[in-house]
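Every protein chain of the complex appears in place save one, which is left out.
And now, chain A:
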Amino acid sequence: MRIRTLVYYFREAFLSIFRNSWLSLAAVGTVTISLLILGCSLLLVVNTDRLADQLESSLEISVFLKDGLKQEEIRELNEKIRFLPGVVQVQFISREEALEEMRRSFGPRKEILDGLEEDNPLPDTFRIKTRRADQVVEVAEKVASMDGVEDVRYGQGVVERLVVVTQWVRVAGIGAMILVGAAAVFLISTTIRLSVFARRREIGIMKYLGATNWFVRFPFLIEGMVLGLLGSLLAAVLVYTGYLSLVEHLARAMPFIPLVSDGQVLFSLLAGLVGLGLFIGALGSTISIHRFLNV
């Protein structure tokens, strides 16, 4: 392809954009909004996913034993648990140690617990760690069915709830993105249709002069893609600056919430947004080219 031809394509595309400047602006705006929604919900998903990962990795199973087990029985139980698949660590905490631990966690008000040594209500406990988070439930169920086990706790519900929230964010974000994205495609195709209409005379002459179909189509395709690109770049910049300032503020206000801030993740996310913007633009103009440009 000759440079002169390329220059021609881009000049025509930009002329059209400025000729229908208000519609072009609206098209860029809808692309921006739809990708903004997508970008925000993706960031939310990435962060909740990571939070869920961290919670899961810190999960451990607490096994409360029945009162009055003999040392022998406790040791046997310890062995049985240790050989369950997925178990990496088993720690025995006697009721005395458990009370001591609780006393420490109460800090300066530990005298509340005074006098409990004689009638310690805390049971003997095993703490189990598994290799992977999804093994927690299985191991917990097996241990619960063993003799001498009173109860098993592993933070039931917390992980499940987080997963549900993540799922919901994902679905709602993608749903909103698709709706606004469809509006963006529609607006871009309308913009292109007007451009085709404004240049219908020229297009007729081009056909008489022996222009190939792609020569006629290309400026319109470029026009749509430029609109999509502008919209997505705007969205990417907004998402990036917004997220960075959020990370900064949160790092000061709530340091215990670990936000994803590594460049690799952010970069691929933003690149994805820009790619999607180009795709939306190309799709919108292709629709119009097929329907209104009978070359």
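Following the convention adopted for this analysis, a residue touches a chain if its C-beta (ideal position, glycine included) is under 8 Å from a C-beta of that chain, and two chains touch if they have at least 3 such contacts; residues count from 1.
Simple rule for what comes next: contacts and distances are computed from a predicted model.
UniProt lists the omitted chain of the complex under the protein name "Cell division ATP-binding protein FtsE" (options: "cytochrome-c oxidase", "Cell division ATP-binding protein FtsE", "Membrane protein" or "ABC transporter permease"). Set against the missing chain, the residues A:I205, A:V237, A:A251 or A:A271 yield one that touches it, A:I205.
Of the residues in chain A, those that touch the hidden partner chain are 1-2, 4-5, 8, 201-202, 204-213, 215.
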